[in-house]
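A single protein chain has been removed from this complex, and every other one stays in its place.
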Amino acid sequence: MIAALARPGTSPLHRIAAAPKLAGLAIVATVLFFVDEPRLLAAAFAAALVVARSTGTRFAEIGRDLRGAAVVLAVLGLADWWLIDGPTAIAVVLRLAAIALFAHAVTMTTSTAELTEVLERIFGPAERLGLLDAARAALTVTLALRFVPLIVEEANAIREAQAARGLDASPLALAVPLMVRVIVRSEALADAIDARGFPPEGARRGAARHIPARPPSP
Amino acid sequence: MTTRDISLVALMAAVIVALGVVPAIPLAGGVPITLQSMGVMLAGLVLGPRRGAAAVLVVIALVALGLPVLAGGRGGLAVFAGPTAGFLLGWVLAAFVTGFLAQVFEAPEKSTPVRTLQLTLAAIVGGIVVLYLCGILWLAFFMKMGLAKAFAVSIAFVPGDVAKAVVAALVTVQVRRAVAIERK
Partner (left out) sequence: MSDTSPERAGGATGAEPGTLSQTIVFSDASVVRSGRTVLDRISIGFEEPRVGIVGLNGSGKSTLLKCIIGLVAPSAGAITVDGRDAIRDARAVRRTTGFLFQDPDNQIVMPLVAEDLAFGLKNHGFSAAEIATRVAAALDRLAITHLRERRIHELSGGEKQLVALAGVLALEPRTVLFDEPTSHLDLKNRNRLRDVLQALPEQAIVVSHDLDLLADFPRVVMIEAGRVVRDGAAREVIARYREANR
């Protein structure tokens, strides 16, 4: 199961709306990018620790969420130390750790639903620029949210079935059936979406154009 | 995009996630690797440039929505500020170029080994050359590492990715034999 990294709560960050939090994060990250002074970066890192902890999540849990990022950061720090010098490595690691903590503080305090709303608000102007079709883009993301757990389960089931038949775990034996099933499923899913009246009335392009011109399925 | 495209793109995004979540599979040599970047190559090879890139964009949207959908359970906004963000964002271009080259390279009348080779080449150019270019540029400039050093830390991952390109091509040939699907 893929659970969101957001946690419910009532901390000050929880109470701020998603859009201003995201804007604030962008500003902080940009400013930190231009700071090279280690003491300032250390202060930023300390501030980030305080902000992340203020969300009500314990450091142990935050550490677990960011474990993957920490590994990457450690590798990068060592590479910098080896290829450049110690002070640079320290500055880079402090800067990135601070930004990661600030970003994660936003992630922890903003629900998927709130972020989806922001995403939809971004789709509006993008649609007016002719970049995409907001209703379709929003549905695609929602469908992915709906189907990620199902497809993950299907992938695990395929691997278990193969293990039960004494087959070695091979990437080929996993990916081929998974892809074939997904392609077959996409047709049935498209039929169901059309049957339920998609695209919405008043969507950018006329509905009549979306009556499927594809060959019938048996 | 038709409704069929939408559902295919969303399901392919779910496949890319699933390939990063299922336990890593030991590839030749016994080194366990995750198959997520192979999923990106598959998106291009099977769905084609536009739908493949769209599937990757959806995965990136899921990351931004705070879901731990990347290999190793990574996700959330922190990823976009990290050292590997260039590789993540580069997936979009990688899937597009892979899909585009698959259209250009694959000659349907040729034998299976030849087509596998053609698709492997598409996956190597799109999924490795283009992808590493994005990842290395990010490391060099946004991580202030310098080009030479960024290149040096990235290059170690190339052999594993070449193996994934070969597997992705083999998968694509078999999938296209089982179901009819055009690239677009």
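In order of appearance the chains are A and B, and numbering begins at 1 in each one.
In this text, a residue touches a chain if its C-beta (ideal position, glycine included) is under 8 Å from a C-beta of that chain, and two chains touch if they have at least 3 such contacts.
Small disclaimer: the values here were computed from a predicted structure and weren't measured.
Chemist: According to the contact rule at the top, which chains on display are touched by the left-out chain?
Modeler: So, spelled out: the chain left out of view touches A.
Chemist: Of the residues A:Leu66, A:Leu94 or A:Leu139, which one touches the chain left out of the display?
Modeler: A:Leu139
Chemist: Just to verify: which one of A:Pro20, A:Gly166 or A:Gly197 makes contact with the chain not shown?
Modeler: Candidates A:Pro20, A:Gly166 or A:Gly197; residue touching the omitted chain: A:Gly197.
Chemist: For chain A, which residues reach the chain that was dropped from this view?
Modeler: Against the left-out chain, chain A lists 1, 139, 142-143, 145-146, 149-150, 185, 188-189, 191-202, 206-208, 211-213, 215-218.
Throughout what follows, only the chains that are shown with their structure count from here on.
Chemist: How many angstrom lie between the CA centroids of chain A and chain B, rounded to a whole number?
Modeler: 16
Chemist: Please give the residue numbers of chain A that touch chain B in the complex, ascending.
Modeler: Residues in contact with chain B: 2-6, 22, 25, 29, 33, 65-69, 71-73, 75-76, 79-80, 83-84, 88, 92, 96, 99-101, 103-104, 106-108, 110, 112, 115-116, 119, 133, 136, 139-141, 143-145, 147-148, 150-152, 154-156, 159, 169-172, 174-176, 178-180, 182-187, 189-190, 193-194, 198, 210, 212, 214.
Chemist: Spell out the residues on chain B that touch chain A in their complex, using ranges where they run on.
Modeler: So the residues of chain B touching chain A come out as 1-4, 6-15, 17-19, 21-23, 25-27, 35, 38, 42, 46, 54, 58-59, 61-62, 64-84, 139, 142-146, 149, 152-153, 164, 167-168, 170-171, 174-175, 178-179, 181.
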